[in-house]
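Worksheet: the structure to be examined is printed underneath.
Apart from one protein chain that is not included, each protein chain of the complex appears where it belongs.
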Amino acid sequence: MNSFGQLFRVTVFGESHGPAIGAVIDGCPAGFELNSEAIQEMLDRRRPGGNALGTARNEADQIEILSGLSNGMTIGSPIAFIIRNRDTRSQDYNSIKEVFRPSHADFTYEAKYGLREQSGGGRSSARLTAPLVAAGAIAKQLLASKNIHCYAYISAIGNTRWETPIEWTTDEKTALAHLANTNWQSAKIPCPNESAQQSMQNCIEEIAQNGDTIGGEISFYACGMPAGLGAPLANKLSAQLAHAMSSINAVHGFEFGSGFAGTSMKGSAHNDVFTAIDETQARTASNYSGGLQGGISNGMPIYGKVAFKPISSIRTPQQMLNKDNQLIEKTIEGRHDACPVPRAVPIVEAHLALTLLDAYLQNRLSKW
Amino acid sequence: MNSFGQLFRVTVFGESHGPAIGAVIDGCPAGFELNSEAIQEMLDRRRPGGNALGTARNEADQIEILSGLSNGMTIGSPIAFIIRNRDTRSQDYNSIKEVFRPSHADFTYEAKYGLREQSGGGRSSARLTAPLVAAGAIAKQLLASKNIHCYAYISAIGNTRWETPIEWTTDEKTALAHLANTNWQSAKIPCPNESAQQSMQNCIEEIAQNGDTIGGEISFYACGMPAGLGAPLANKLSAQLAHAMSSINAVHGFEFGSGFAGTSMKGSAHNDVFTAIDETQARTASNYSGGLQGGISNGMPIYGKVAFKPISSIRTPQQMLNKDNQLIEKTIEGRHDACPVPRAVPIVEAHLALTLLDAYLQNRLSKW
Amino acid sequence: MNSFGQLFRVTVFGESHGPAIGAVIDGCPAGFELNSEAIQEMLDRRRPGGNALGTARNEADQIEILSGLSNGMTIGSPIAFIIRNRDTRSQDYNSIKEVFRPSHADFTYEAKYGLREQSGGGRSSARLTAPLVAAGAIAKQLLASKNIHCYAYISAIGNTRWETPIEWTTDEKTALAHLANTNWQSAKIPCPNESAQQSMQNCIEEIAQNGDTIGGEISFYACGMPAGLGAPLANKLSAQLAHAMSSINAVHGFEFGSGFAGTSMKGSAHNDVFTAIDETQARTASNYSGGLQGGISNGMPIYGKVAFKPISSIRTPQQMLNKDNQLIEKTIEGRHDACPVPRAVPIVEAHLALTLLDAYLQNRLSKW
Partner (left out) sequence: MNSFGQLFRVTVFGESHGPAIGAVIDGCPAGFELNSEAIQEMLDRRRPGGNALGTARNEADQIEILSGLSNGMTIGSPIAFIIRNRDTRSQDYNSIKEVFRPSHADFTYEAKYGLREQSGGGRSSARLTAPLVAAGAIAKQLLASKNIHCYAYISAIGNTRWETPIEWTTDEKTALAHLANTNWQSAKIPCPNESAQQSMQNCIEEIAQNGDTIGGEISFYACGMPAGLGAPLANKLSAQLAHAMSSINAVHGFEFGSGFAGTSMKGSAHNDVFTAIDETQARTASNYSGGLQGGISNGMPIYGKVAFKPISSIRTPQQMLNKDNQLIEKTIEGRHDACPVPRAVPIVEAHLALTLLDAYLQNRLSKW
C-alpha cells in the first residue's frame, strides 16, 4: 500500500518529524554501475532553499545507502537508503495540534487511522517526497543507459505560463539540445525559458508578500522510449503515469498529449499521421497522442502536464475547527512555501522515470 | 497486469472478435444478495444502440454468471461471468489488416507483442469495457447498501458544455434529488440537463454527417463516502481514481475538485473551511478539494472530470503506413461512433464504483 | 487471493456444482504456438474414471478456450477457459447439508464466510483442480520449448512404496529415457514401475472394499532447468514449490532433495561436490540439494515429494455434528475416491510446471 511500481517497486517509509525517512527499492536488476553523486544532486534540487521561494527549513538531506550495492554496482538485492531528519522544529506545530487546518490532511488522517500523526504533517508531509526523488534519480540513470531521457519543468505559476514548444513534441533533438545543455534546472524557477522564470518568480514573490499561496502546473517530457511499452487494457502506460503523478501532494489533475484541449478537437485534426523515416521505421507528423496510443508507447516523445492546487498553509488567519468541533480563528505557523511547484519539479521527474522504468521492465515479459 | 483493483480485483479477459469476453472478480465478500438484473441494465446502457449516435453493431450483450453466487448470494469465491461475442463482422476489418491506422493501437500493439491481434481492435477495442461495466454494476450495489452512490454524466461534447452545479459539490441532497429521480440516464446523451442533451446531440450529428469525430468530457460524482478512505502517500484515493479513469480508451486527462482551474487560484480562496453541523460532525463550506484531502476522503462529495480525445476512426480517407512502411491513402470501414463519450458514461461510473469499493475494503485494514 | 503465480498468474474460478469452472491466465507471453490437444490430454489424465479406483462421476471435462489465442498462437492477452459442469448430482449432497463432516472443509468454510457453499464441497472440491491442470498443461508446453521437462508420479500408497531411483537425481538422461518413453502415465496407478503399480492398486482396492480410504505420496521431478532461477531470500524457488504443492487438497507435507531424511545427515555426507564437465560447465556428483541451493536452481534435476492424507469421505458411518451442534451418526453418500493420489498426479505436475515457469519469467528481470 505504501509502494510505487510493480516490478521496480519503491516502498517509502518515514514521517516528517521522526528519526529518519527513506525507501527500499525492490526489483532493481543486478549489474548496473550507479552514480551515487547524481542521486544526491537530484535530491538537492528538491531541498528547501533559504530564499524567498522556499521554506526556511534547512536540511542537508544527506542520503545513506544501506544495501543493494557492492562497490557501486547493483547486486540484485533491495536498495535501501535513509535520510536522517535533523531540523525538526516540532514546536512550530504544537499550536495546531488541536485544530484541523482547512484543506489539509489533519482531518482525513485522523478519520482513517483513529489518531493524528505527530506534528508537522507526519506522513502527509511533502518531506516524504525526498526518498521518492532519490529512487527516481536511480531510475533515471538506468533509463539513461538505454538513451531514455526524462525531464520536468514548470509551465505555469498561477496564470503566468510557458508552454512546451510544439516542435519538441515531434522533435526530441531540438528539445534535448535545450533541456540537456542549459542551466535552467538549477534556477529558482526550473523553467527552460529565462524570461518566463522571471515572470513566475515575480508572481510567487507577490503572492508570498501577502501571506497567500498560489497553484501551478508542471510539464513532463520523455524521449528515447522504444515503441511497445505499456499495456492495451489495464495498466495502460498513460494510466500508470496518471497514478504516479496524482500521488504527488497537492496534485488535482493530469493530462498527456492533447489533454483537456483535445476534447474539443475533431478526429481529422487530432489524428497523428505516420510517416516513414526509412525502410523500417516510422514516426508521426504530429503528436497529439503524447507518444501513447492505446496505452502503449509509439516511440514518439511522451509529454503532458500535472496540475497543482495552491498550498493550504497560508499565513493569514483562518477559521478552523478544533477537536471539540468548535470554530476558532487561527494563523498557521511553521515553514511553508508560497507555491508547491518549484520544489515539485524533481518529484514529477522522479515519478516519470520510475513509471517508465517499470514499463520498461514489464516489457521484458511481453514476448516468449 | 490485466487486473483493476487491489482487494476487489477485476481481471478482464477476451478480445472483441473472439468467442467471448468476460471478467473474474476476486475479493467480493460473502453474504451480499446481488441483483443480477441491475447488472444487465447497466450493461445495456453502454450497449451500442441502433441510432445515429452509436455504432451499428447490435449485440444483446447478455451476461452469464458462472460462479461466485449461490441463489443470488455472494459466497466469497470469485465471481466469473462471460458475454458471448455474436455479431463479429470481421470482414469489415480485413481491409485494414495490413495498415497501421493513425492514432490507433495497431502500431503500438504490434510493437509490444510482435504480432497484431486479430482484426477489430482485438484487445484494444472499446468492447472490452463491457465486462468492466458489469463488474462496476456489482460494485455499485455493494456501495449502495452502505449509502454510497456513484454517478457519471456528460459535461462536454466538443465545446458544448454543461457543468456540474456548484451547489452539488457541497450538497448531495440536491444532487441526488436530481440524479436519482429523473430519466436522464436512459437518454441518448446521458447528461442531467435536457437542453444540454439536445445541444450535444446536435453537435454529434453534425460531426457524424461530415464523417468526422469529436472529443468530450464526462463528469463523475459520488456521495455518501465516509471520511477516512484512501491513503496519505502512495495509493492516494485521488491517484487510484486517476489510474482507473485513465485506463478508459481515448482518455487523455483527469482532474478532481478544482482540477486544472485550481492551478490559478490562491490558497485563501481555495481552502475549504470546515463548519460544524452538530457537536461531533463537520463539513466544509466549499469543496474545491473534491472530497479528497491529502489523498483521503473527508466525507464530502467526490467529483471530477475525465477528458476524452476524439475517436481516431474517421470515415474520410487518411494517409496510413502499410506493413511495408509505405504511405497509402485509405478509408476506415466498420462501425464506429462519432464521439466516445455517450457510451463511456457507464464506464466512468463503473470505474468510480470499483475504485471507491476497493478503498472501502482497504479501510477495513487501517485500525487494529 | 484466488491466484497462483506472480508473473504467470492463474486465477481459478467456479464451484463444483455451479454452471462452470475455469481459469484466467494472465501473463502468458505472446508468440507461442499452443497445442490445445495436449491440454485436453492432460485434463483427461485427472478425470474421474469409471473403475474401482476413481469416483463414479463421469464428466467429459471438455475445455473451451475463450480468449488469448489467435489461430492457436498466444497473443499476450489473458487466456481464459471454461469447463462446464454437467453431471452435478447434488441430491447426493442433500443429506449432508445440515452436518459438518469430520476433517472436511464444511465447518471451516462456514466459519470463514458465514455461510456454507452449495452442496458437493463447492469451492473446496477437488473438481476445482481441473482448471489448474489445464493451466499447468500450458505451462508445460512453454517450458518444453526450452527443454525443461516436468513429471510427477506416485511413490507411495499407504505403506506400499516406490522411490525415485537415486541415479535419476544426477542423471536426467536415464530418467527421461524411462519417463518420456513408457506408458506409465496412462496407467490406473501412474507410477513408473509396473510391479509397484500392481501392489499399489491392490492396496487401494483392499481399502476401498472396506469403505475406508488411505493416504499416499507423489514425487515430482524436473530437469533441464537453467541454473539461476529462484531467489536468495524471500520467494526462494523451494518456497514457491512448497506453496504450490501445499495448495493441493489433502496435502499435509512437502519436501525436496534430501527432505526430512536430510535432518539426520552430516554436512560432510550431504554436501554436493561440484565437478567440471567441461571448461565452463559444472554439475554436482550427488544431489541432496534437490537442484536448489540457497533457494536458487543449480541446473541439476529438481525433485521432491508431496504427502497426502487419506480422503476424509469414508463410506462407513461416522459421528458428526449437525447445525444444532448435536452429535449424530451418519454415512457420507456421493462419489469419492479411496485414495487421493492417483488423480492428483497431473495436479502435482501442473503445479510443478506453473511454479518453474513463473520462476523462469521472474529471471528475465534479474540482470540489467
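Per-chain residue numbering starts at 1, and chain names A, B and C are given in the order in which the chains are listed.
Quick note on the criterion: a contact is a pair of C-beta atoms (placed from the backbone, for glycine too) under 8 Å apart; a residue touches a chain by one contact, two chains touch by 3 or more.
Just so it is clear, the model here is predicted, and its values are computed rather than measured.
Counting contacts over the entire complex, the absent chain touches A, B, C.
Annotation: of A:Val24, A:Ala105 or A:Ile218, A:Val24 touches the absent chain (contact as defined above). Touching the missing chain, out of C:His17, C:Arg46 or C:His104, is residue C:His104. In the full complex, chain A touches the hidden chain at residues 1-3, 11-15, 18-22, 24, 26-27, 30-31, 64-70, 73, 75-80, 82, 112-115, 117-118, 122-123. In the full complex, chain C makes contact with the omitted chain through residues 1-4, 6, 12, 100, 102-105, 107-109, 111-114, 123-124, 128, 156, 158-159, 207, 212-217, 226-236, 238-247, 249, 251-260, 262-268, 270-276, 278-282, 284, 288-290, 292-299, 307-314, 316, 318-321, 325-327, 362-363, 366-367. Where chain B meets the missing chain, the touching residues are 7, 27, 29-32, 74, 76-77, 142, 145, 232-233, 361, 364-368.
One rule holds for everything that comes next: only the chains that are shown with their structure count from here on.
Counting the residue numbers used at the interface between chain A and chain B, over half appear in both copies, so the two copies meet with largely the same residues.
Taking the mean of the C-alpha atoms as each chain's centre, chain B and chain C sit 40 Å apart. Residue positions of chain A touching 2 or more other chains, listed in rising order: 232-233, 366-367.
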